[in-house]
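Working notes for the structure below.
Only one protein chain is missing; all other protein chains are in place.
A, B and C are the chain letters, set down in written order, and residue numbers restart from 1 in every chain.
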Amino acid sequence: MLDLIWLVIAVPLVSSGILLLAGRRANAWGHWLGVAASASTFVVGFGAFLQMLGMAGEERSHAVHLYSWIPGGDLQLDAGLLVDPLSLTFVLLVSFVGTLIHVYSVAYMEHDPNRRIFFSYLNLFVAAMLLLVLADSYLLLFVGWEGVGLASYLLIGFWNHKPAYATAAKKAFVVNRIGDIGLILAMGLMLASFGGVDFATVADGVSGASTATLTATGLALLLAACGKSAQFPLQSWLGDAMAGPTPVSALIHAATMVTAGVYLIVRSAPVFEGAPDAQLVVAAVGALTLIMGALIGMAKDDIKKALAASTMSQIGYMMLAAGLGPIGYAFAIFHLVTHGFFKAGMFLGAGSVMHGMNDQVDMRRFGALRAAMVTTWVTFGLGWLAILGVPPFSGFWSKDKIIEAAFVGEGVQPWILGGAALVGAGLTAFYMSRLFFMTFHGKARWTDDQHPHESPALMTVPMIILAVGSAFLGLFLAVGDRFAHWLEPVTGHAEHHDPVMPIWLIMTLTLALVALGVWEAWRRYGAADVPTEAPDVSLATVAARNDFFQDSVNRGVFERPGTHLTRTLVYADAAVIDRAVNGGAQGWPKTGEAVRRAQSGQVRSYAATMVVGLVIVVLIVVLGGL
Amino acid sequence: MTFTTPAIEWAPTAPFIVVLGAAALAILVEAIVRTPATRRLVQLILSLVALLAALGLVIVQWAMLKGAGTVVLEGMLTVDRQSLAWQAVLLVSGLLGTLLFAARTRAGEEAFASLGAASPGSTEETLARRKGLQVTEVFPLALFAVGGMMLFTSVTDLIFLFVALEVFSLPLYILVALARRRRLLSHEGALKYFLLGAFSSAVFLFGAALLYGATGTTAFAGVGTGIVGASGLDPIILTGAVFVVVGLLFKLGAVPFHSWTPDAYQGAPTPVTAFMGAATKAAAAAALIRVLYVALHPLAWELSWLIWVTAIASMLLGTVVALVQTEIKRMLAYSSIAHAGFILVALAGLPDQAVWALPFYLFVYGLATLGAFAVITQVRERGEDGTVLGEATRLGQWAGLGRRSPWLAGAMALFLLSFAGIPLTAGFVGKFVAFGAAISEGGWPLVLIAVIASAAAAFFYVRLVVLMFLTDVPEDQEDAIAIDYSPLARVVVIVTAVAIVLLGVVPGPVLAAFENAGVLLIGAAG
Amino acid sequence: MDPINFVILACVLFAIGAAAVLVRRNAIIAFMGVELMLNAANLALVAFSRIHGQVDGQVMAFFVMVVAAAEVVVGLAIIIAVFRARQTISLDEPAELKG
Partner (left out) sequence: MVDTVIFWVIAAITVIPAFSLIFARKAVYVAMSIVLVMVGLAAAYITLDAPFLGVVQIVVYTGAVMMLFLFVLMLVGVDRREDMKETLTGQRWIALFGAGGLGAFLIAMVARVSLPVAEEPLVGEPDVIAGVLFERYVLVMEVLGFLLITAAVGALVLTHVPRLKPRKTQLEVQRDRVRVGADPVNKVFPGVYARHNALDVPALDPQGEPIEQSVSRVLKVRNQTQEGAHFRARLDDPSRAGGSDAEHSGRGLSDPERLDPDRLDPDRPDPEGSDREEGR
């Protein structure tokens, strides 16, 4: 089964091609072909998983040589796949969640005339994502990386008849290019210093490379990861990407593609081991993003955008863990897996809510949906408990470990990183509860034409399966450190370090903050009336300031600066990033324009350029040579 | 004076004879066949047959070649695997280019003026158009150009190189001036191209004269040994070498000898731009390899300065200026300047690998160029009354092309990604082997700049992709663009697109063939 | 008198020809400048030929003359075509291709 692993890429790719080429003929059966292709990848992946379980720990790295991609020359390149616990984890996650979302989409996209194309793109995405995680070199990874990018742009812009959606796709496209430059740069550096870009060569070459090179490579990789995983400062595209159909958000912007950055960092562990500075930057970026994402999450009324902000924040946790080195790698991936389940589940839940509410996304227009959509409420609720980190649900097992690990270290670093992780947990509790209560509890604030109803079984079944995963997967994998042991061949065995605070204290503090967040959210959004229009909380008005003074500590401490910060961020987003993105970087065009003027159209000027150029080069060569 | 009849090995020269002979024959056809429509058909068939026959001969020679190759006439001409590889590359460009030359719009309009001598807007022009005249001389001219370029890649004598340079340049100057639409621009491009081209060939010739003065011979091998043997002649050797290289850099379009590129690319009829962009660069690179590796090899260290400076300048200028272009042909012209820089990167330090990496690089670059310009010929403006006009070359007009014609836009995107060097396209493999060559000789700082430049260059390629797929057709512009369908141009697009994908995914066999070409036969010192 | 002096003379003529291309707006005069550059190269070839005591350089110069003649034909044809369309042979005027 391990040698057949290439099938998991080939099957969805072929299926995607068939769907794209078949035309309207495929309208009747196209979606089921897509589902079958996706399901088959899970079957193959699971077979490989069983086979690998039967192997000893050190044998669990299986290279599948496909063919010599670029033979000849001093730099040779093979197309090969690497099956090891890390990649297999991703294969299972992607194929499993992916298949569920395929099933969900069959119902969700039922009324779309281009459903087969949607499934073609979904299959393409699955193939590219699996190539990304199975590649045995950065180059092939890059191919998958671009592939998921492409599929994601196609899917975000799937309803591109609406200009805003096309703009969102464009933004995602361009911001991701910035990240891609990071990956290209990193590969260039690797080629120059290690003479190869496959993981094995890089790992072997690290010991001989200078710290400066490694740091540069690490930072370039981080830039790539930031672009793909929507980390600071390249986070802006994720919120807009919610314009795509909801299953897309669940698959790409929650469970799989956005976590590719974390995968990249963990996969590049050898590089980061040699570059502690770069590693620290990774952790810092993670910490910053997790706080920032949480603050943004508090300010959003659009349910999908709030979830997107939450994703950003949760990936911040993973990044933070990945930046901690070997003690964090396993937890980063662990959280990635559990997050994949509960966040995908919640996105599907949001989709179900939208499905029942005429595509309404404003949470201020929800409320009291509990009764109307019981299954959605229960499944969403399990995801909510999981992300909060309430024991014994999944999130508890993964997130708590990250918080603990963040407190390990010397000097102020653990206090800052740990503090950020801890505060983030409280913020998460607040905004996720806000979202949950605003949607399912309180009074109904529906508009007249909305008649909420539960979604069909094709949609609820995947939600239920994901909810079960959200609830128990963490516990299952955490018992006896099963997951950490499974990943050990890749991430290495981590020495146990004691945090700067006792573990029980960290846990208590976390749970207390979570409880505080939930309570506050309930008080304000569950028990109290929620205005259907967003209240004006601008600092500019005295009234608003008074409001803040009356309010609780939570609001006084977090929301006011939070609002402020959020607005600043939103502004920075709109003003800086957008301008940079839309106009291209500002400096280059100016230089370009200046040089362009030299091309005046006057042939005599051209001749002059040539003569002067000739004199210069001849002087350089002759004076250098004599 | 006794005269001994020279013993010439005719067999290795067969491809040249076929191509140039067919060109001469085609000139006769001009005189014999009077009806323009028949003549066009005859010319097209003659060209294609000649090019295919030459390609066949090249392949046969490749298969039958024993040893390193043949030196014809004491080092005037060297036919080795390297030369055969280049000839094949040029013949493929020539074939695809000829198809584009013959492509016509739905309304039966070709890319060339109906009467080259008629000034734009004149009565003669209208009359000629109405009478269905065609400048069918473009086919023999293209054949002359292909033949000259093939010679250019194989000659190993500076003076013969000069003659070959002119043999392929003169037809190009003429072809550039023959656009059907925007004749004034076409004339302007031709005038600039011609004047600067003549200027640069004078520079080349003066350099050749200096090298002849220093070494007493113009055969590459002899010049090489002469340089080693000469003492106290460094000043004129170096000057001559730089002048010769500069003459070739002009044809390659490297900064600061690039100024003709954007204007000639934009002014020329698009099929000519396609052919010229693909083939001229290949021919120039081929000659550059032979000159640098055989004749000027002893000056490798001194000339490395020149290569580094021009490579960096070309990459930076090409990329930066392409970023601000609003005209698609100009954008591709600047991109070609950046590519000239990439080609020079591979030559840094004269690594062995470059000798086979560059033919491959230029092969795939040529394919993408031909494909991209073939797409451009099919995106047309539409007049208010619905008639299809000239090519829509403003970038803004390409907005939303993905919705008008997904396959065409997809092919264009593929070519652009290949230019940008995105993996799984042939362009990536080309860049990989080319930069790999440079790294093997310690040129990694240059490669690093090249990688950064490629990444930055990806911006303007991607900008067009974004424009095609993610931007809406502007309001009230729905009818402003027509996608014209020309079977021949479509064939070019399909062939090149398939080749780009295949060479990107499984380049192995082709690369292996090119690797065999990585040997230069150094002829006897004449 | 050393024939190398003729090479120096060739250098002077080459530079004058180059200068003519840069300063003259009349396309024909600029083109004559190019011709002068080619002739300068020829002079150098013949002078070197004399220095080496061979006739190869003379044969090369002969080739260059043929090439130059062909080039002149094409060049003047282009100039005439431009003149017919624009009624001018100024090099400054056709300057729409730029940027």
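Just so it is clear, a contact is a pair of C-beta atoms (placed from the backbone, for glycine too) under 8 Å apart; a residue touches a chain by one contact, two chains touch by 3 or more.
Predicted model, so just to flag it, every value in this text is computed and none were measured.
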Missing chain touches which shown chains?
A, B, C
From the list B:V18, B:L84, B:V163 or B:A333, pick the residue that touches the absent chain.
B:V163
Which of these touches the unseen chain: B:T38, B:T126 or B:Q477?
B:T126
Selected residue (touches chain absent from view) among B:V71, B:A118, B:L248 or B:V495:
B:A118
Which residue numbers on subunit C touch the omitted chain?
1-9, 11-20, 22-26, 28-29, 31-33, 35-36, 39, 42-43, 46-56, 58-59, 61-63, 65-74, 76-81, 83, 89, 92
Take the complete complex as the reference. Which residues in subunit B touch the chain that isn't displayed?
1-4, 6, 8, 13, 20, 23-24, 27, 30, 72-74, 76-77, 115-118, 123-124, 126-128, 131, 133, 135, 137, 140-141, 144, 147-148, 151, 157, 159-160, 163-164, 166-167, 170-171, 173-174, 177-178, 210, 213-214, 232-233, 235-236, 238-239, 526
In subunit A, positions touching the absent partner
600, 602, 604-605, 608, 611-612, 614-615, 618-619, 622
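The definition used in the following text is that only the chains that are shown with their structure count from here on.
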If each protein chain is taken as a node and each touching pair as an edge, is the resulting graph a line, ring, star, complete or other?
complete
Per the definition of touch at the top, where is the C-beta contact count highest among chain pairs?
A-B
In angstrom, rounded to a whole number, how far apart do the mean CA points of subunit B and subunit C lie?
25
Could you please state the distance in Å, as a whole number, between where the Cα atoms of subunit A are centred and where those of subunit C are centred?
64
What residues in subunit A touch two or more of the other chains?
596, 599, 601, 603, 607
At least two partner chains per residue is the criterion; list those residues in subunit B.
191-192, 195, 199, 203, 262-263, 325
Name, in rising order, each residue of subunit B that touches subunit A in their complex.
191-192, 195-196, 199-200, 203, 234-235, 238-239, 241-243, 246, 250, 255-257, 259-260, 262-263, 299, 301-303, 305-306, 309-310, 317, 320-325, 353, 356-357, 422-424, 429, 432-433, 435-437, 439-440, 444, 447-448, 451-452, 454-456, 458-459, 462-463, 466, 469-472, 506-508, 511-512, 515
Report the residues of subunit C in contact with subunit B in the complex, numbered from low to high.
7, 10, 14, 17-18, 21, 27, 30-31, 34, 37-38, 40-42, 44-45, 47-48, 51-52, 54, 56-57, 60, 63-64, 67, 70-71, 74-75, 77-79, 81-82, 84-86, 91, 94-99
Which of the residues in subunit C come into contact with subunit A in the complex?
18, 21-23, 25, 30, 91-92, 94-99
